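Notes to accompany the following structure.
Every protein chain except one is present and positioned as in the full complex.
Moving on, here comes subunit A:
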Amino acid sequence: MKKSLLLLFLVVILATFPLITQKGTEFGGADGKAEEAIIEIQPDYEPWFNSIWEPPGSETESLLFALQAAIGSGFIGYFIGVMRQKNKQATQEKEEKASHVTH
């Protein structure tokens, strides 16, 4: 448990470190930068297909990203709960059995 917390703390540090060291950047997506690089290499390249649907704005986009994370972490939380409960039951049953034997 302690080890897990330490590891999670390390992840937080890794994610916040650039925020402190890199000033004057908006941390745009790396894929956007690749787009720029493509245009630089081949200025006449025209994307030949557009997204069928695009979130109307950054607000809706962040909503959908948050939703994606929420659905995923919701399941992970459920999983952890179920597994702990199962484990608890299993150890309880074992103890009960053990006490039956001694009686």
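By our rule, a residue touches a chain if its C-beta (ideal position, glycine included) is under 8 Å from a C-beta of that chain, and two chains touch if they have at least 3 such contacts; residues count from 1.
Rule of thumb we're sticking to: contacts and distances are computed from a predicted model.
Per its UniProt entry, the chain excluded from the display bears the name "Cobalt transport protein CbiM", taken from "Succinyl-CoA:3-ketoacid-coenzyme A transferase subunit A", "ATP synthase gamma chain", "Multifunctional fusion protein" or "Cobalt transport protein CbiM".
Within the entire complex, the positions of subunit A that touch the omitted partner chain are 3-4, 7-8, 10-11, 14-15, 17-19, 21-22, 25, 27-35, 37-38, 41-42, 45, 47-55, 61, 64-66, 68-69, 71-76, 79-80, 82-84, 86-87.
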